[in-house]
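Inspection log for the structure reproduced underneath, given as structure tokens.
Complex shown without one protein chain; remaining protein chains in place.
For chain A:
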Amino acid sequence: MFPFSVHSRFSYFSFFSNDLVSLLPEIFLVCCICLFLVHGVVFSKTGRILSTNVANLSILALVFVCILLCCSPGGNYLAAYSCFFEDDFIRIIKVFLLLTCIFCVTLSLFYIQLEKSNTFEYSVLLLISLFGIIAVLGANDFLSLYLGLELQALSFYTLAANVRVSEFATEAGLKYFVIGAVASGFYLFGASLLYGFTGCVRFSDFSLLLSHIAPAEVEGIFLAFFIFFSSFLFKVGAVPFHAWVPDVYEGTSLNVTAIFALLPKLALFGVITRLLFCYFFSLFDVWQFPFVLCAVFSFVWGSLAALGQGRIKRLLAYGGISHSGYLLFGVCSGTVYGAQGVVIYLLSYILSGVTIFCSLVGLRFSRVRYIADFAGLSLFSPGVAFAIAASLLSAAGIPPVVGFFGKLSIFLSALAGSLYVGALFGVLCSVISTFYYLRILRTIFFENGSRPLGAFFSFFGSYFSKELSFLVGFCAVLLFWIPINPRILFFISFYSSIGLIG
């Protein structure tokens, strides 16, 4: 397939003997996507509302993919002529991606029913983007990585502009599209430069090449490397490339915001960690300092800019920027602790993110947009108030909640990697971020607002759907339960980091 590859072993039998088994979850997912699409197209002519139906079906499909993934043979393998790679690290991230995606579909289901939107394409697009993300995670060369990234990005552009009547959504979709195109351009430019300078397409060839010759001997490789990686920084919203994040968060509808906030971060940080730790580690001396700068600026800017925000979505967006900073900081430490820290931080981020977005979607009926709209929530709905409090405390990294363990392991990796000044900035910024998260808690618990919430609650009574309230409760309890019994968290992080390194 790629004649210039070192490891290319062309065999007709490998597909059926090996690849079919190892790629079974992905193949199943693609089949489901096609089926749902056909199902939707055929039955939408009959005039039935299909959005709920397809969303339910896709939850079932995702659960099944998850089971398939958990039952996969395990170990490390290459598939499809070494285009895809899988090890324990990737598998764990994939499982969490699928779980997160199930959560996202569940909360979208509620949203769809609430808004009475009749677009079954939404769930299909989400599944397509999920497939893209999974391809990104497992990619083993520049081309498959690019194809995965584009598949994910294209369906995300459409998702962003999902609410066709809203000007904000259209603007957000357009912005996201333009920025994404620029990022893809960077990716292609960097990748082609890397290929041009070294002649390698496969990542494992890269690491082999770089371990045998001094990187400085390959001229231009540093430039190519940074151009290549700046596209990833674009996508995760790290600081010099962060400007699109708040606008896109604000413009898109709430369910899409949840997807944008949760899914790509999980996958992209998995990929970044794997690329930097496994394949480009010979260039560690070169990439460490610039990436540390990016990380530090991200969390400094994320936490400072969030101070002035009045809208909850923009605040979460800036919070997301600073979370990206912390994650990147963990990667930059270049230690095993760093890989563990990234996994733990990602898990806590997902948990708190799911909790807060589910609660916001549940409060959607009352049009909560500004932080001030939360006033008196604890009086009307103590359960939701507790869930939001737990998730915000976790995002701020306050000790008894699981987010603390994320921050702890990130800072531990930073100190183990002698990034003392950065760690100092990190803890100071976490204090600043606590300040604005506490501001929301103050509004929820200490202020007795009478405006929208009061009228809303007296009128509607019970409004969360069963699934949504289960989801909120489950995540909120997990946020407190995991710190009491952190074994599972540490076990996952150890296991995945061993998969990554060894």
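One rule holds in what follows: a contact is a pair of C-beta atoms (placed from the backbone, for glycine too) under 8 Å apart; a residue touches a chain by one contact, two chains touch by 3 or more; residues count from 1.
Keep in mind that, in the parts below, contacts and distances are computed from a predicted model.
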**OP:** Pick, from "NADH-ubiquinone oxidoreductase chain 4", "Vacuolar protein sorting-associated protein 33A", "MIP18 family-like domain-containing protein" or "Large ribosomal subunit protein mL38", the protein name that UniProt gives for the chain of this complex that is not shown.
**Re:** "NADH-ubiquinone oxidoreductase chain 4"
Original post:
Of A:Ile179, A:Leu275 or A:Ala423, which residue touches the hidden chain?
Top reply: A:Ala423
**OP:** Sort through A:Phe229, A:Phe260, A:Phe277 or A:Phe411 and give me the one touching the missing partner chain.
**Re:** A:Phe411
**OP:** Please give every residue of chain A in contact with the chain that is not shown.
**Re:** 382, 393, 398-400, 404, 408, 411-412, 415-416, 423-424, 427-428, 430-431, 434-435, 438, 442, 445-446, 483, 486-487, 490-491, 494
